[in-house]
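For this view, one protein chain was removed and the others were kept in their places.
This part shows subunit A:
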């Protein structure tokens, strides 16, 4: 029985269980991710991160989640009240829905009922994710507009432009995957990766997908709609309490959805990664094990998100647009044409792998030779050119000594300090008594 038939066979109680679990994945992952992000970024910036609530500060975001709804709700006088209320809801719901088409695992048995770990199987599953993210953006844009103040409006405008541009890049990077698979259904895409995962078969698509994924979720370095240093809080400047919490939830749920989507499209979905897949005739690819691989791959991608945020400064708006329209979209189009050409050749003629390698190598060689023929760009010999540093303004000396950063093991350091302090105290006591005598 194939997946669709298995899913169509599900009793109502099973569908309800799956739906509830799918809806809960978003919020639970949000709670986990916020703590993880703060801890990881803290570590990357040489500080411990949240460490007050619970063991190692792990309950910090639970505390935040309880605190936020009890804060005061402030609605600006100039707000368009109906849309102001509606916007966080529009932002959140599509993000929670999109996970329903993700194939999280293969055939398992739940309370004696054979089923697959997926809520719905659609022939157009990949489009569902795109549709959800394009509807979810309305929440952000409308939040910016309905707040009735300039900063949120700027954030909303930026978000509208950003999403239109990056959704094109995102959609185009799916095309190559769909061409290879011959289907838009998410489970068929995972099945098709049995022979090889797409992230190395279709490297350009994967890279473009990763970049536009960050653009689509408004995460650093592309977090222009909420750029704190420019727009206060961007679209959610005027939001407080539960509505603000919903925006938070939407942002993190979107991250979860897009990483799950990237896992499905490029990283072999729920299939066990390479060295593990050799164990016991791929035993770890059956039953409930694949859930572990699926979430493991997602966490690797999510860690990438956090790493990016800790590493890169925010793009300027025009640089960001230039990257989208002048780099990602054209590169994607060229790549799609190349993929189509290769597939067409393969379908038409019998060409051996050796011949393939020869012709591709010859092509690359010709390109390199052509590149050598290009004249070098002339170095402009501008008399009026000024060095940007120096010239009478204070610059740090060349032999500046940078102090060694302290040891990172905060706890060990503290203990050592305490020991030293007790030793010093004892010594001082001795001294003072000596003085008295």
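Here is the rule we use: a contact is a pair of C-beta atoms (placed from the backbone, for glycine too) under 8 Å apart; a residue touches a chain by one contact, two chains touch by 3 or more; residues count from 1.
By definition in this document, contacts and distances are computed from a predicted model.
The complex includes a chain that is not drawn, and of the options "histidine kinase", "NADH-quinone oxidoreductase subunit J", "RNA polymerase subunit sigma-70" or "ABC transporter permease subunit" the UniProt name matching it is "NADH-quinone oxidoreductase subunit J".
If you put the hidden chain back, the residue from A:41, A:59 or A:131 that touches it is A:131. From the set A:7, A:91, A:141 or A:339, the residue in touch with the chain omitted from the display is A:141, counting the whole complex.
Of the candidate positions A:29, A:117, A:153 or A:190, contact with the hidden chain is made by A:153. Here the missing chain is touched by one residue of A:53, A:68 or A:83, and it is A:83. Among A:23, A:59 or A:184, only A:184 touches the chain left out of the display. The omitted chain makes contact with subunit A at the following residues, 80, 83, 122-124, 127-128, 130-131, 134-135, 137-138, 141-142, 144-145, 148, 153, 156-157, 160-161, 163-164, 167, 171, 183-184, 384-388, 391, 393.
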